[in-house]
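Of the protein chains in this complex, all but one are displayed in their positions.
Labels run A, B and C following the written order; every chain starts at residue 1.
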Amino acid sequence: MTDQYPSLILIAPLLFALFVFISSWFSRKPAFIMTAIALGLSSASAVGLLAQIMANGPLSYRIGGWAPPMGIEYYVDHLNALVLVVVSCLAFWNLIATRPDIERSYGDKAPIFYTLYLLSVAGHLGIVVTGDAFNLYVLLEIAALSGYALLAMGNARAHLSTLRYLFMGTVGASFYLLGVGYMYIMTGSLNMLDLARLLPPLYESPAIAAAFGLVLVGIFIKMAFFPLHAWLPNAYSDANSPASSLIAPMTTKVMVYAMIRICLTVFTPALAFKSVWFSNGMVWAAVVAMVMGALFALTQKDMKKMLTYVLISEVGYMVGGFWLGNRLGMTGSILHIVNDAVMTLCVFLCVGCITFRTGSTQFESLKGLSRKQPYTMAALVLGGLAMIGVPPTCGFYSKWYLILGGLDAGHYEFVAALVFSSLINIVLFFRIFEIAFFEPYGDMHGDHYHGPPHEKIQDAPWSMVLPLLVVAVGLIVLGLYSGSIVTNIIDFAIPATII
Amino acid sequence: MTEFLQTGLTAHYNYWIYIILMLIGLWAMMAKVNLIKKIIGMNIFQTAIILFYVSIGAKKGGTIPILEHAPGHGHEYIMDAALYINPLPHVLMLTAIVVSVATLGVALALALKTYREHKTLDEDEILSHLSE
Amino acid sequence: MKKLAFVTILLLGIVLMAITADFPRWGDPLSPASTYLSPHFIEKTMEETSVPNIVTAVLGDYRGYDTMFETTVVFCAGAACFFILGSFGREEDDKIRYFRHRDTGVVLKVQPHGTRPSSRADFERIDPTWTPYDFIISRVAGLMIPFIQLFGLYVVAHGHHSPGGGFQGGVILAASFLLLALSHNMRTLSARISNKVLGLMSASGVLIYAGWGALALAFGGNFLDYSVLGVLLGLDPIAARSMGIMIVEIGVALTVMSTMIIIYNNVASLGAYDEGL
Partner (left out) sequence: MEYIESIRPLLAVLVSLAAMPLIVAAGKRPNLREAVTFTAAGIKLALIVSMVPAVLAGAQYTYTLFEVLPGVPIAFKVDGLGLMFALVSAPLWIVVSLYTIGYMRGLKEHSQTRFATFFALALSSTIGVAFSSNLLTMYMFYELLSLSTYPLVAHMQTPEARVSGRKYIGYIMGTSIGLALPAMLIAYFQAGTLDFGPQGFLSGNVTPEVATALLVMFIFGFAKAGIMPFHSWLPAAMVAPTPVSALLHAVAVVKVGVFSIVRIVTGVFGVEMLKELNLGTLIATIASVTIITASLIALSQDGLKRRLAFSTIGQLSYIVLGMGLLAPKALLGGSVHIAMHAFGKITLFMCAGAIFVATGKKNVSEMVGIGKRMPVTMICFLIAALSVIGIPPTGGFFSKWYLLQGTLESGQWEFMVVLLVSSLLNAAYFLPVAYKAFFCTEKENMFPGPRNEGPVQCTIPIVITAAITVSLFFFYDIFTGLAAIGLGVPAP
């Protein structure tokens, strides 16, 4: 079965989504186990696939046995193998970590939640694994539709926020589709590798430039790249935490991957970086995204919303790093896909644990939380440090490569923006730490604080806290293995032509 | 001018129609405040793209891409590529149509939920409700 | 804001219009799209899949993977609507309910937690806004529905040789059920085909598709490679592809039909499955 890893990654969540849906009409109980099995299988296949790719190099998998470009193929190289592992493991772990929250938030409909969860994961995995430009669109829509449904359940604003996300998401996907159409009309092909072969004679054509632009705009909308980000903060922060802690780490990262894939494989660096003017413009746009994301985050009074703006800032890191156009920058960008996914998962799981007990993440309600939820707060500290970029957490190492890339490309504004957003992150997170750890809610005696008499620890259930702590520790472990991820995987993922 | 009418207009008017339709849809989505109107705009927008794809498939002198029996009584088919239009865009657009229907369903569900909560579909009014 | 939107759209339009000059002429037989992949499909489809309807062949086989996810999109939309609006129909006993005696037309109003009429045959549940069916409409629709369904089945089954297939047939089938709901009411539809059955059908349609494709793995083929399943059907690989397309089309029809009804049921009644809006 080992040569079927690429298909197993997707088949498992897809088939089990159906089984879960069917079983939901008979009993609530088996849904979680089935979902866990599906995502476990998927993660195991992804890891197996990565090992295979590392041993034998990139592979192509023909669906239905048809040779590309007639049929659809999976094209898996180091880049998507890595992202596959990240996405599948992340989805698996988020499921494990939020089970009590899911069961409580969705009650009767929890099995439907699991169904949509699996479909969403399948969609995202499909985007990563596919080698066909049109197929990517279909999977984009699966990921999006299930995402809308998952995000729609939340507070009073959630429906409207999700509807706005749906509008933006649909426009984004349609622009992508239009771009693919432009490529199709000019070349007649839809297969990514085939397109890369057919496009070079057309590099001067305005239609191909338009295709490139449309595809990029579509992807930028989907990844909430500033100033196309308006949908993200509300949609993510109004949703229930189990959904947002799945979608927030996954969607933006997968879309960054899609951008890298389109630029490197379909249009090839020769076209993507042909115009210095354009790539410089993209770096500047990323700089604006980083700075604005950070500033918006600063004005928030709610932790979850603040984190969504931090996420927008982080998208700027990855996009900017890629458009630096050199090896170091791209390494940083790809490494940050991995790191940011885990970091975001960590902080959003913290949000989940907090809302599970207090029901709110307003700064007001965080007062003195460290006594009530010490383990959650410990994880949040680690997550925050990773976001700031303190060694040895993983956030530091991707910033390391990104800054080196910026220096190498002579984009000092990018370096400055990175440093600036790190500084803002210090303010953001230490503000929370201060409120949670030192803000009193007991009595003050003179100018001496003696603490509340005996505040009972009332952290989220162990089944949530324990996986969260694993993720938090994972931030450090991942950091220590950054070097080997770069030398063993990412170095092969970037075309040799990019220095 | 006549040359433009003959070549420029007739050669590319299919694309122009799709562009105009698309812009109408986009305009509705951006400028209208009624959620249902936005949804309709979204549908027009998607339909425009479908139109674009389908028009790629058109071929002068081609018929629908279903193989026709050759004259005579055998089970032979006429398989001349010039006689049939391009099947691929049709396949692709079947997908896109389905996607737009599915999106429409979910969008309506969300709009209904919003309506039930706020008793209005006017986005500005809803936002003012929410900020209260 | 409106002005900004207008300017953006105008600029976008101008750019896109300008670029159309670069496109091949409409209907140009020599355009890249018509000369690259299309001839292969037109000339080889019969040989490779023995399906004369090229669209069906490409849809069901060459790009069957797209189509599988397309079906999944439909299923997903159904699940999403159900998730957002619907419920499993486990009724709470905390609202006022109305029951109509079928023979006499007497309506009982039952207070919350009150005793309900026990005989289902004599009483039917109705909604506060209930109106009697229009005789002509309900009778005409009742006559039409079987024929619509028959036609739907034909469209599904004949997709290999004429325009049609799972999606089209599925929608026609769904339309027949929706006609029932419109001409009578949603309770009548639900009595014929319950939410549970719809849900199961919707999932099993995709299951047929994906399962048939996954079965190929067990026979040593790649995912969705129907040709290896010929062993199972006693057919040669080419015929097995044709048969495979048929099977997945049935799955598609099942899902499309039931999902359309699910979406209608949920959206039209806000998940209450009563008379609706």
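Odds and ends about this structure:
In this text, a residue touches a chain if its C-beta (ideal position, glycine included) is under 8 Å from a C-beta of that chain, and two chains touch if they have at least 3 such contacts.
Bear in mind the structure is a predicted one, so any value in this text is a computation, not a measurement.
Counting contacts over the entire complex, the absent chain touches A. Which of A:155, A:275 or A:487 touches the hidden chain is settled by the complete complex: it is A:487. Listed residues A:30, A:58, A:213 or A:392: the one in touch with the omitted chain is A:392. Although one chain is not displayed, chain A still touches it through residues 385, 388-392, 397, 400, 403-404, 407-408, 415, 419, 422-423, 426-427, 430, 434, 437-440, 444, 447-451, 479-483, 486-487.
Here is the rule we use: only the chains that are shown with their structure count from here on.
Ranked by separation of Cα centres from chain B, the top chain is A.
Centroid to centroid, with C-alpha atoms defining each point, chain B and chain C lie 19 Å apart. Separation between the centroids of chain A and chain C, computed from CA atoms only, is 32 Å. Listed for chain A are residues 134, 138, 141, 145, 148-149, 152, 159, 184-185, each touching two or more other chains. Shared interface positions of chain B, defined as residues touching 2 or more other chains, are 26, 56, 88-89, 92, 95, 99, 102-103, 106, 110, 113.
By the touch criterion given at the top, residues 134, 138, 141, 145, 148-149, 152, 156-157, 159-160, 162-163, 166-167, 170-171, 174, 177-178, 181, 184-185, 190 of chain A touch chain B in their complex. Residues 7-8, 10-16, 19-20, 22-23, 26-27, 30-31, 55-62, 64-67, 77, 79-82, 84-92, 94-95, 98-99, 101-103, 105-106, 108-110, 112-113, 116 of chain B touch chain C in their complex.
For chain C in complex with chain A, the residues that touch the partner chain are 15-16, 18-19, 22-24, 31-38, 40-41, 61-66, 69-70, 72-73, 75-77, 79-80, 82-84, 87-88, 90, 196, 199-200, 202-204, 206-207, 210-211, 213-214, 217, 221-228.
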